[in-house]
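Please read the structure below before turning to the comments.
Here the complex is missing a single protein chain, while all its other protein chains stay put.
Labels run A, B and C following the written order; every chain starts at residue 1.
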Amino acid sequence: MFFGSDNTSGVPAPILEALARANEGFAPGYGADAIMERLRTRIRDLFEAPEAAVYLVATGTAANALAIATHCPPWGAVYCHREAHIEEDECGAPEFYTGGSKLVSLPGEHGKIDPQALDITLQNAARVGVHNVQKGMLSLTNLTECGTRYSPAEIRRLSAIARDHGLPVHLDGARFTNALVAEGCTPAEMTWRAGVDVLSFGGTKNGLLGVEAVVMFDPAKAWEFELRRKRGGHLFSKHRFLSAQMEAWLQDDLWLSLARQANAMGERLETGLRALPGTAFVHPRGANMLFAAFPRAAHRRAREHGAAYYFWPNDHSLEGDDTEPLSARLVASWSTTEDHVDRFLEVIAPR
Amino acid sequence: MFFGSDNTSGVPAPILEALARANEGFAPGYGADAIMERLRTRIRDLFEAPEAAVYLVATGTAANALAIATHCPPWGAVYCHREAHIEEDECGAPEFYTGGSKLVSLPGEHGKIDPQALDITLQNAARVGVHNVQKGMLSLTNLTECGTRYSPAEIRRLSAIARDHGLPVHLDGARFTNALVAEGCTPAEMTWRAGVDVLSFGGTKNGLLGVEAVVMFDPAKAWEFELRRKRGGHLFSKHRFLSAQMEAWLQDDLWLSLARQANAMGERLETGLRALPGTAFVHPRGANMLFAAFPRAAHRRAREHGAAYYFWPNDHSLEGDDTEPLSARLVASWSTTEDHVDRFLEVIAPR
Amino acid sequence: MFFGSDNTSGVPAPILEALARANEGFAPGYGADAIMERLRTRIRDLFEAPEAAVYLVATGTAANALAIATHCPPWGAVYCHREAHIEEDECGAPEFYTGGSKLVSLPGEHGKIDPQALDITLQNAARVGVHNVQKGMLSLTNLTECGTRYSPAEIRRLSAIARDHGLPVHLDGARFTNALVAEGCTPAEMTWRAGVDVLSFGGTKNGLLGVEAVVMFDPAKAWEFELRRKRGGHLFSKHRFLSAQMEAWLQDDLWLSLARQANAMGERLETGLRALPGTAFVHPRGANMLFAAFPRAAHRRAREHGAAYYFWPNDHSLEGDDTEPLSARLVASWSTTEDHVDRFLEVIAPR
Partner (left out) sequence: MFFGSDNTSGVPAPILEALARANEGFAPGYGADAIMERLRTRIRDLFEAPEAAVYLVATGTAANALAIATHCPPWGAVYCHREAHIEEDECGAPEFYTGGSKLVSLPGEHGKIDPQALDITLQNAARVGVHNVQKGMLSLTNLTECGTRYSPAEIRRLSAIARDHGLPVHLDGARFTNALVAEGCTPAEMTWRAGVDVLSFGGTKNGLLGVEAVVMFDPAKAWEFELRRKRGGHLFSKHRFLSAQMEAWLQDDLWLSLARQANAMGERLETGLRALPGTAFVHPRGANMLFAAFPRAAHRRAREHGAAYYFWPNDHSLEGDDTEPLSARLVASWSTTEDHVDRFLEVIAPR
């Protein structure tokens, strides 16, 4: 009953098997391994982007910060949602990697940037002069931090506004696959066809030990990215162990299956909670994350039985009125089973 | 016959087995895993440093840059050897992480800083004012980039000079274990007892997929380090997979055995090369790395048979006078076998 | 009729005379001039702060950015008002000088931080962990960007909240003297007695060519400040020409007289505008700056007669409904005369 985050899960067997296979013999380091060569082609094919530059790093924060720094100058504003991971949860990594750019946070319901707010902000920014931070780039997140989902059309709409102001677009896809399978579209439709220039393509939350790809659909800044990656300490000497993970993950649609399982368990949780008296959902569910408020008594029972998850956005006391609804975040992962969910629903149910 | 670098090798079986064990079930992320708890204690015990702050990152560059940035202000000079990895091979990572400090490179034979040069440099630096970069910290490397070794006494001598000027001391230990077993001393003797404040304790080159510990013997700056690590994108969500590797590596003296094997193969290479007519050693061998010049004809034979290693410090052409000695770097790793070495010696031998 | 900014004015005669006096002969550079020695004492006396560290730079942005960088780490949040100069008008200078800190903007009416908002923000920030930007410092502005004024009591209240969370307090005093004479308190009451740790003490907007003092009431970080100033390129070789300006300015209460004149002209403008039909004031006037909305026809007449000032916060077209009130910012300076004001009022009056 671990619903704290999808990164509290481990990895499926094929990933460890791939590590074992990759472990054979000697291999050139720093991205020159043969597996990376194949993986690059695989990802280009998947995204229908034969020119794309593809690089691996080990954390989502590294992927985001490097992607942003490569596309936004130190004096540029990075427009993102108020609750974006880059704004809230990376301890200033984008500011560090860009050399001091400013994150400008935008409003919007359920973690999705309001297009009108973006438009007005950029129109205002278009009038500024040398005294002001300049327009830099747009950063979206899909799944959002609220567990909701942008459709390709919604991404396209925001990207178009950014593009009208000459801004490149980043997509933080820490849970990209969850969004993708929920949406039922192709990787290209979710990214470059919708106006995305650079993608943080997350593997860690969906079954890898720690691998994220950065995909730049326009490879013009590939070499700059490589230098920034090295300089940031994110170039792995035994790089084959990153490549191998992601190659196995993309094989036989494993990545899609894992995300589908996570999403299905999210849905099962939602269905179950809907039946719990006094429950309200804070955000519509986009894939594998739920934000729901339900009675304190249910939380108390959950904790007594060892269920792990976060109250959200703030902590709450378990002491107090039994019926008061307390909001929480529940995340299902690829390794969440029906049994996990059902047991959780059972223990929180009123007796 | 892969002698290019110890990072072209893979990892021994117990490391992959540890990953498989660590993969069971759910675990808290970001360093709060139970394995890290045990590992911290293990490392403190090993170093006889019960107060030490211990953190994991995945690359040597990250370990070095974060360790240095935590101990040296942006306006501080980092004193290091001319051929130090931080000076030559990290694409400016220390400059990036410190916010623009200056690496001041020092001379010294065979990759070891000349104590007198350090002393004079620091005496001169003591007289500077606001116009000048200030004294920051001393960074040593053991094994050095020339494959030579500092004894604890030599480290102590350099540290004492630094300390006289109020400087903290960093030890880049990408090949720490190789130096340690060659020297036959304890981890404490090689580090804090010799005046080292912060150690990059390398695992990757000695049998891990990608794990380096940063050990700060004085934990005063532990929290600052944690923030810098996060901000640098080097805090792993599925941290247990880092902890597990290093725990297994430190178990049953595996780390020591691996380094001993590498060093023994280095010695075997040296012995063999000594017998090759026209061979000269560029630096004395400290452990598992050799710098030797031997005839072009031998290099040609080596390459024809698929041997991989670097000419060093510069590239050479295989075309030309057969007898001209060309200098190369040969690195043995934990996975180098007697057979690898003997085959190499056989193919380069004149026929 | 120049009401664009107090920095479109020149300097009073005693300042140029002081430059001429300072020009005699040779003088040591970089702050070692005899005038600086006297000036330091003068400022310490003025502020009743015998230990204060006092430094000069030439721009307000430099004063603010250096003061903030000296007191806030790269991972620290700088809490400031939404419309603060450091947030809106310095092109990211604080982010640049701190190495990537995050400005967290706070709401509050009329440019003054709402204490409750500060309190809640800091209480939330107190609960964060390694994933989040940490509490860094509080930065206030007096006069605010809205031309309003904090009383010492109001500053004390905000400082006390910051202090409860262990934060240092910066005061951006680009128009410090205007606020001071309007408030009728002492420099100490407006600063350290109210909890301010470091002050940007502005001279440029109040009659100097370009001099701002940074006053650190606790001199513990004086040397760090000096290094940051040099490294930022803000240490003047012919420093006597900065010192001389500020010394003359502080002599015989010139600085106070200049600010009083500016404030009086602000008041005169306000009184005049109040009589103009259709005028509303956007913010209460704190000293020499007015934010008022008045009919388009009056703006049109003003512009026809060469009056210079900014529409605020946005530009407006002079074409359109005559009676529509358009908001503008009007700033009086030390060199604004009764005649300037009266002429302006005359030309905008309906005929």
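Operating definition for what follows: a contact is a pair of C-beta atoms (placed from the backbone, for glycine too) under 8 Å apart; a residue touches a chain by one contact, two chains touch by 3 or more.
Keep in mind that this is a model prediction, so the values were computed, not measured.
The hidden chain makes contact, of the residues B:3, B:55 or B:75, with B:75. Summary of contacts with the chain left out: across C:29, C:320 or C:350, the touching residue is C:29. Check C:38, C:238 or C:274 against the missing chain and you find that the one touching it is C:238. Even with one chain removed from view, chain B keeps its contact list with that chain: residues 74-75, 88-92, 95-96, 98-103, 127, 130-134, 314-315.
Chain A meets the missing chain through residues 30, 73-75, 99, 130-131, 134, 224, 226-228, 230-231, 235.
Residues touching the missing chain, restricted to chain C, are 2, 4-5, 7-11, 16, 19-20, 22-29, 57-66, 90-93, 96-97, 204-205, 209-210, 227, 230-238, 241, 308, 335 (touch as defined at the top).
Keep in mind that, in the parts below, only the chains that are shown with their structure count from here on.
Mean C-alpha position of chain A lies 34 Å from that of chain B. Rounded to whole angstrom units, the spacing between the C-alpha centres of chain A and chain C is 42.
Within chain B, the positions touching two or more other chains are listed as 227, 230-231, 235.
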